[in-house]
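All protein chains of the complex are present and in place, except for one that has been dropped.
Here is subunit A:
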Amino acid sequence: MSGTTAAENTAALLTATRLRKYFGSTAALNGAEFTIDSGEVVAVMGPSGSGKSTLLHCLAGILEPDGGTVRYDGRELSALSDAERSRLRRGDFGFVFQFGQLVPELTCVENVALSLRLTGAGRGRAESSAMEWMARLEVDDVHDKRPGQVSGGQRQRVAVARALVAGPRLVFADEPTGALDSLNGERVMELLTGAARDTGAAVVLVTHDVRVAAYSDREVVVRDGQALSPATGFGGAP
């Protein structure tokens, strides 16, 4: 892949080319390039405020960039309708955020099953798959508890189960261990990357923590709105 620009890498699962995003007069992204292949875990690193999360949100179709393109599986995100983009986010993408962002009124198993219910699965099948994933993430014992009744580490494992239950091809994880202690953070990373590798899902892992980034296959560093990669001597992402 080295020496190939994001635009030329047609085999990639997702590519972003010359992404620009402004907040007022501030350029959060200023020509960022990014690419990820199926099954790859790529860490997006950089100091606070460097544009890491903005890049993730643009790649996932949550934010619309002011310039540049994001192509997922050959389709340009900006060319999709809102409904098509939502379908993509529910079916093909999984999300893990720093604070889990589970629905507080639902039990843990209902939270995990929700991802499948939104894609049209019936309650029985959705909750049965949810239980399988919760067992894999070692939280099946809290399935009937609400998120507020379980520990931070358990909540984050439930969030990982929710991200993976629908069989996504691409998981976006934004500081997934940011609110956890070292041991819980380590276990969440092992389970997240282990499950992703087993299912062949790719992971975009935004983190400022190098110990978390060490679970990735490679890293890009966001600086001054650009995503820089060691493969190009930090002269721009491949």
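Here, contacts are C-beta pairs under 8 Å (C-beta built on N, C-alpha and C of every residue); 3 or more make two chains touch, one makes a residue touch a chain; residues count from 1.
Just so we're on the same page, contacts and distances are computed from a predicted model.
UniProt records the chain missing from this view under the protein name "PadR family transcriptional regulator", selected from "Peptide/nickel transport system permease protein", "Fe-S cluster assembly ATPase SufC", "Dehydrogenase" or "PadR family transcriptional regulator".
Taking the complete complex into account, A:Y215 is the one of A:F34, A:Y72, A:F97 or A:Y215 that touches the chain left out.
For the chain missing from the display, the contacting residue among A:G74, A:G148 or A:G233 is A:G233, taking the whole complex into account.
Although one chain is not shown, part of subunit A still touches it, namely residues 47, 190, 194, 210-211, 213-217, 219, 221, 228, 230, 233-234.
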